[in-house]
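Yeah, one chain of the complex is gone here, protein chain that is, but the others are all in their spots.
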Amino acid sequence: MSGVLWRGWVWLVLALVYLPILALIAMSFNASRYGTFPFEFTLRWYEALAENRRLWEATLRSLWLSLAVAAAAGAIGTMAAVWMSRFGRGGARAMQGLLVTAITVPWLILAIAILLAALWVGVGRGLVTLFLGSLVVAMPYAALVVATRLQGLGPDAGLAARSLGAGPVRAFLLVTLPLIARAVMSGVMLAFVITFNNFPLHFFLAPFGFNTLPMEIYSYVISGYVPDINALSAIILGGAVMLGLAVMGWRRLRGG
Amino acid sequence: MAELELDRVGMSYGNTRVLHDVSLQVPDGRFHAVVGPSGSGKTSALRLLAGFARPDAGQVRIGGHDVGALPPERRDLGIVFQNYALFPHMDIAGNVGFGLRMRGAGRAEIRRRTGEMLELVGLGGLGARYPDELSGGQQQRVALARALVIRPKALLLDEPLSALDRKIRQEMQLELRRIQREAGVTAVIVTHDQEEALSLGDRLTVLDAGRVCQEGPPFEVYNHPASVFVAGFLGNANLFAGRVRAAAEGRVALKDAEAVGLHLPPGTAEGAAVTLCIRPERWRLAADAEGPGLALAGPIRHLHQTGETGNGAIDTPLGPVAFTVLSPALGDLATGKPVTLHATPRDIQVL
Partner (left out) sequence: MIRSRTGGPGVARALRPAEWPRLALMAPATALLIAMVAVPVAMLAWFSLLSGPGVSGAVTGREWAVMLDRPQLYGGLLLRSLALGLGATALCILIAWPTAWALSRHVAPRTRSAILALLIIPHLTSALLLIYAMYVLIAPGGPMMTALAALGLAESRDTILFTRWAVLLMLTYMYLPFMVMALFAAIERIEPTVLDAARSLGASGWARFRHIVLPMTLPGLMTGLVIVFTPAAGSFLEARILGGANGMMFGTLIAEQISRANNQPRAAAMAITLLAVILLLLGVFRLLAMRAFPGAMRRPGAHGSGGWGG
C-alpha cells in the first residue's frame, strides 16, 4: 500500500517536470500570437521557423563552437585524467581540487572574471576568449568522467601490457584507450552539451555579431512571447527526450 | 529471555511458497541452529521470527505470546546480520549504544552498559573507532555486542560467520558459544554451513525446500539422518542404493556386494529399496572382512593428509568410496595398494 503512494509521488514529480515542456509543445501548435486561448491548431510557427535564417545560422555557429570545444575538452581532459591516475600522487589531489573549483564557480561570475581579464590583457570579447572560456568550463567534466573510469580500472592492464614489452605510448593506445573509450565519449558528449547551452559565457565572451543559438533565443525571449521560439523549443526538447528514449530502448534491446 | 516458537507457519513471496508448515521450538536459554542449502527457507524463517515478514498461516510466538501484530522494533530481539549491518557513520560506542538510546536510556547508563558489553566481546577500549577501521572479526563482535546490549528476549543470527575466513570463523564459533552462555540468551542461528550448525547448536533443524526435514540434537541428526538429503547435506556420506533381501537377517543386496545384520527400520518389507549411509570416518581398515556389516575392497585411488586425519578413497565396483582414518594409520597406505574397508551394522545407517 505504502509502495503505491511512493510510486505515485514519483510519477507526480515526473509529470510536474514535464508540465511546462508539454505546455510549450502544445502552444507551439496554437495559432494565437500571444499564447492565449481558445486553442486553434496551426503549423504556421514551424513554417516561420523554417524560414528564420538568423536562427539557423546561429544554430550552425553553436554547433561548430561546441564541436571544437568538445573535441579539445575530450583530449585535454583525458590527458589530465590519465596523468591523475598514473603519475599524479599528491598532484592528482591538487588537480582534482582545481577541476572541482572550476565547476563550482557560478558561470555568471566566471564569465565576468574571464571577460575582465581578457579586457585587461587587451583581447576583450572574441572567438579565442569564447573558445578558451567554454573550454575551461567543459573540460573539467570530461576530465572527471574519464578519471572516474580510470580509477575504477586500476593500472593493472596498462602495466601488464608494458611488462609484455609495449612502450608507454603503445600500451596506452592499444590497451588503456580502448578500455576508457566509452568514458571519453561520454565526457566529450557532456562537454558538447554544456558548451552548446552555456548562455552566460556566450553572452559575455562572444564577439559582437557572433550570436550563438542561446543568444538568439534570448534576444527573442527577452521581449516576451514568441511563437517561432515555441516551435524551436518544442523541436529541441522533444528531440532530446525522443533521442534519450531511443538510446535507452536500444541499450535495453542489446542488453537483452 | 524467552522461548521462541514457530507454530506450523507457512509463507509465500508472490506465488512462490517459501515455507510449508514449519514448526520450530527453542526453549529458553538454548542455542538452536537452522541449517539448509540456499533457497531452503531458513532466512525466511528468521525474518518471520524477527518480524520483517508476516506468515500466511500459523503463529509466531515469543515467550508464549503471539507476536504476529508486533513490528520488529517492538519485539525486543537482537539480530546479527550476515554483513553485520553496522552503522558506518557511528563509532563503535555509538553502534553498540544505539538500541539503548532508542529505549530512552540515560547517557551514563548507555556508557556503562556499552563499556561492559564491549568488554564481554573482547573489544574493550575500541569504542571510539569507526566500523571501517576494524577487521571482519572485530566488526562481527561489534554486531554481537550491539544486539546483546539491549538484553534482548532472544538473539537471531543470520549466517553471522560466513564473511570471515576459516581460522577466524572457528575462533568466533567458540566465542559465540561462550558469549551466548554468559549472556544466558536464547539464540537461533541460521546457516548453510553444516559444520557451524553441528558445533554451535544445542539442537538443530534441517530445512529443505521450505520444509523441516529433521530436528534434533546435532549428534543425533548427524549419526541418524532421517533422509538421504540430510545425510548428504550434513557432513560427507557414502550412499549406496540397495534392496532388502531378508528383513529378519538385516540382509541388503547392493549392486555388487551384500551387507548383513543391519538394523533395518521396523516394518521394512522384503524387496524394499533402501539407501545405506556410511560416514567416511566409520570405516575400519580390515585385513579381512569378517563379521556382520559391509565390507568393500579395492585399490586406493587417492590419499591426502589434513592434519590429524587423512582422507582417501578406494575404487570399488560400487564406485569410489571415501574413508577417513587417523594420521598414524596412513603410514601403511599407498596409492594403488588394495585394502578392505569394513563397517559394522552400528556404523551403517539404513534410510
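Labels for the chains are A and B, by order of writing; each one numbers its residues from 1.
The definition used in the following text is that a contact is a pair of C-beta atoms (placed from the backbone, for glycine too) under 8 Å apart; a residue touches a chain by one contact, two chains touch by 3 or more.
Computed from a prediction, not measured in an experiment: that's the story for all the values here.
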{"item": "Shown chains touched by the chain that is not drawn here", "value": "A, B"}
{"item": "Selected from A:29, A:45 or A:196 as touching the chain missing from the view", "value": "A:196"}
{"item": "Which of A:55, A:70 or A:110 contacts the chain that the document leaves out", "value": "A:110"}
{"item": "Chain not shown, touching residues in chain B", "value": "50, 52, 71-79, 81-83, 85-91, 94, 98-99, 101-103, 130, 132, 146-147, 150"}
{"item": "Where the unshown chain meets chain A, residue by residue", "value": "3, 6-7, 9-10, 13-14, 17-21, 23-24, 26-27, 34-37, 76-77, 79-80, 82-89, 91-93, 95-96, 98-110, 112-117, 119-120, 132-133, 135-136, 139-140, 143-144, 147, 151, 154-156, 159, 162-163, 168, 193, 196-197, 199-200, 203-204, 213-214, 217-218, 221-222, 225, 229-230, 233, 236-237, 240-241, 244-245, 248, 252"}
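As a working rule, only the chains that are shown with their structure count from here on.
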{"item": "Distance between chain centroids, defined by C-alpha means - chain A, chain B (Å)", "value": "58"}
